[in-house]
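Note that one protein chain of the assembly has been removed; the remaining protein chains are unaltered in position.
First chain written, first letter: the chains are A and B, and each begins at residue 1.
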Amino acid sequence: MTTFLRLLFRNKLAGLGAVVLGLILVLVLIAPLLPLPDPNVTATGDRFLRPFSEGHLLGTDHLGRDLMARLMHGTRVSLAIGLISAFAAAFVGSAIGIIAGYFGGRIDNLIMRGIDMLMAFPYILLALAIVAALGPGLMNALIAVAAVNVPFFARNIRGITVSLAGREFIDAARLAGLGHTRIITSELLPNVLPVIVIGISTTVGWMILETAGLSFLGLGSQPPDADLGSMLGEARAALITAPHTSVVPGLMIFLIVMSINLLGDGVRDALDPRLKSGALSRPRATTLVDRKGAVPEADQKGLLNLQELETQFHVGPRIYRAVNRVSLHVNPGECLGIIGESGSGKSVTALSVMGLVASPPGVVTGGAVRYGGEDLLSASYESLRAKRGENVAYIFQDPLATLHPLYKIGDQLIEAIQSHHDTSRTEARAKALELLKSVRIPNAEQRLDNFPHEMSGGMRQRVGIAMALANDPDVIIADEPTTALDVTVQAQILALLDELRRERGLAIIFITHDFGVVAQLCDRVAVMYAGQIVEEGPTMAVLDAPAHPYTKRLIACVPELGGGRRELATIPGLPPVVDNLPEGCAFAARCDKASETCRTGTIALKGTAREGMALEGMAARAVRCLFPEEAI
Amino acid sequence: MQALKISELAKTFPLAKPLFGKAPPGVRAVRPMSFAVEKGETLGIVGESGCGKSTLARMLVGLLEPTKGQIEIAGKALDTADPAAFGRLIQYVFQDPISSLNPRKTIRQIMEVPLKRLHGLDKPARDKRTREIFASVNLREEFLDRYPHEFSGGQAQRIGIARALAASPEIMVLDEPVSALDVSVQAQVLNLLAELKAQFNLTYLFISHDLAVVEAVSDRVVVLYFGSVVEIGRAEDIFKSPKHPYTKLLAESAPVVGRALTAPEQKDSELPDPLNPPPGCAFAGRCVHATELCRTEEPRLRPMGEDQLAACHHPLEG
Partner (left out) sequence: MGSYILKRLISAIPVLLGITVIVFLIMAMIPGDPATAILGSYATPENVEKLNRDLGLDKPLVQRYFIWLGNMLTGDFGRSFSLNRPVLDEILERFSATLVLAGTSFVLCAVLGILAGVISAARQYGLADKLITFVVLIGISVPSFFLGMMMILIFAVDLRLLPVSGMYAIYGGGDLPDLIRHLIMPAGALAAVATGVVARMSRSAMLEVLRQDYIRTARAKGVKERRVLMGHALRAAMVAIIPVLGIQAGFVLSGAVYIEMVFQWPGVGRMLVDAILKRDILLVQGGVVFVAACYVLFNIAVDVAQSLLDPRIKT
């Protein structure tokens, strides 16, 4: 609750709304104690007195009644009616929605058909019909407004309930022996409640407007009693001669509704977990670069060369060091593997290259990314954009989420080509067809006009690869491209990638968590842990004789087919969270070889220098460990 | 003694009836299948996406009503889809550990439900039992008063296992229990499962797409393809000498350190369409050994060698 309030008032506008609404409430509540005249006493001699007249702060209306008194009275009525109708609609609507959403099937069908029918009316028609039947009057207006809002709640809450009812914890509750009533009250309701509260807080204002509207039409509160709407309605006749009688109640409605809306937005933001983390920010076109230190001098390594790259996520006061001084390079025709567990920073490293880390919250805080010697981090947006896809292309993990769902795949390929080359559509289409054929998609001609959802996962990933190849890039960065695929499909995709690389002399950076994949595809491998490279070297050398204890033990954890039934090796504990990294070696807490020296200072990545290698073409090996498993 | 026996169990999901014409036949997610699990055994179930392994699991625990067929647990038939009736005998561990825990309940509240509802324990007995179970899954007691989002995937999966244990079931259905976890954590959970099995005398159905994991934990393995059992055999034999070409394909597709990269399947064939299933063997379209017979007649599961059954007209030698 206190965190809720803190979150709520972190939003200054919500605070403003709360203050305004609070003031109005206080004023309305103490109104009976104020020396105000009776709101219904008429004095025709004093009609249409202007504001600030003697004894009438806000003037009088067409019957000479004190506007201030009527305003206080009307505000109280309007607020009460709005709140009651909002709660009534929320209660009934949510109950209907939960029942329909939870039970599903025929019950759902029946209820939702009824709701659809009610929603088929523009809402005021239904409200008018109800008022027509029940007769004009404040209570009847309240019933009408509540009734027409029930379908909105029902539909909204049903949607939430359906998605919750499909969640695994509901199944778990059923298996734990809970009946329907208990599941609804103890499992569903606590999860639906925030949505209901959001629904109420964002519709109260609207309900006040609607009841005021009905009263304005003369169908709500009846004379001499008045709410804000009927005050406006009565004043309309004298709009031109005595505008203050209209302006006063109108402004009051506006103030109430606006403050409620501000507060409602605040409540929504505070209760919506997605907004808590500030996730609903728009990612910029490129990652923000804010380098503190000097840009490293260019060295002549590789086609694509990452030097001391540092990428962080700034979330509130926390700083997550996702990528911590990572240096990597890749040569033409070479495949470099980056392997690590989730949270090791391997994907962020890959995305940092072309400025694709979502920003906010991502910030590149140091290092350089050199493509052919040029630092991409200092490049202008236009020059970076021109290289995206043209020189360095990406293949992403889940091809269903990474292809645009509403464009035909042919058009997505054509767009990739036309973004960099001034070719006609016919030419681009021919190229797209050629690309689909080169990734061995059967019936390529027809597939061009398919949408992503019409293809299988394996075919979609082939499209993803075709798109990466569209502009004959020099470097392809593949971020777990086969993780979402079945093994038989994965085997096909890996074989395809390997073939393309050999045919075209592509440099590939392949990110994965699977040692088998690295072993089969990559020439060199870098192992990442907690944002740092802990070991690198030629794939076979690293896999056969891992030097870092983490690498060695991680390889031992992986069961291999043909090993038979056995106990598996484990690594105790969990990787550290990168917003609070320990001093020294990040793996020390889980390592049985760790000593005091492992927990102090920074531990460097040390290894054989490239120049020192006896054999031509053999890459350097390096390890970030004081007590490596193997001497290198 | 058989802990679980299913006979001719099948599930067909009906499709919406079009405005004009007859309703389509529906998707046969699980075609009639029969097998038994011995008490104390771990039966591995492998297959790729869409093979029906999750549908099968949900039927086994009573979350989904079978279209036809029977489930017998410890010799007694269970024919209602009432999860509470199933709950005391058979429990389920979910793939996604976080989403299987209600985000708005503490771990203690989650743990208490099966103890109270299935076994009717009073408060002191529940506390005692919760502590015992937590100790056996190597979790600290102070975790009991925290909320699910405070845990890592591995910890949450231990909690999921603890909840299943609280029901004191005979059988546990483990539906991809480690596929959402990192390798180092995966091994921890797998070893824990092995310990618990010995300690509580459990029977496991272990569902996974990862052959190496299944082989490491199972006594026998069932291979599913397109809703049918294509092969059953002992874990140590089935991948070494597969009889069904699909099992062989699976075994050869898994990337292994030290094996050169070759696509085991050169034909870039598409998977069969569940809305329009092929007649005969579902694998025929991807199989190099397929003949006319395979494309017309559905092969039945038949014994091939010791303790091994396969559904294939042209089984592999060796």
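The rule is short, and it goes like this: contacts are C-beta pairs under 8 Å (C-beta built on N, C-alpha and C of every residue); 3 or more make two chains touch, one makes a residue touch a chain.
Not measured: the values here are computed from a predicted model.
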- Message: Looking at the full complex, which residue from A:L63, A:M258 or A:A556 touches the chain that isn't shown here?
- Response: A:M258
- Message: Looking at the full complex, which residue from A:G74, A:G250 or A:P549 touches the chain that isn't shown here?
- Response: A:G250
- Query: In the complete assembly, which of A:R236, A:R425 or A:R565 touches the absent chain?
  - Reply: A:R236
- Which of A:A212, A:I339, A:L377 or A:V525 touches the chain that is not shown? A:A212
- Among listed residues A:K12, A:R318 or A:H453, the absent chain is touched only by A:H453
- Task: Touching the hidden chain in the full complex, which residues of chain A are there? Just list them.
- Result: 113-114, 116-118, 120-126, 128-136, 205, 209, 212-213, 216-219, 229, 232, 236, 239-240, 243, 246-247, 250, 253-254, 257-258, 261-262, 279-283, 285, 351, 354, 356, 358, 381, 385-390, 393-394, 396, 398, 401-407, 415-416, 419-420, 451, 453, 467-468, 470-471
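Keep this in mind: only the chains that are shown with their structure count from here on.
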- Query: Per the centroid of Cα atoms for each chain, what is the distance between chain A and chain B, given in Å?
  - Reply: 32
- Item | chain A contact footprint on chain B (complex, rising order) | 48-49, 58, 61-63, 83-84, 86-87, 91-92, 94-96, 99-105, 113-114, 117-118, 152, 154, 160, 163-164, 166-167, 182-188, 190-191, 194, 209-213, 215-219, 235-236, 239-240, 249-265, 268, 270-271
- Contact footprint of chain B on chain A as seen in their complex: 167-169, 171-179, 186-187, 190-191, 341-342, 440-442, 456-457, 459, 486-492, 494-496, 498, 513-517, 519-521, 543, 553-554, 557-572, 574
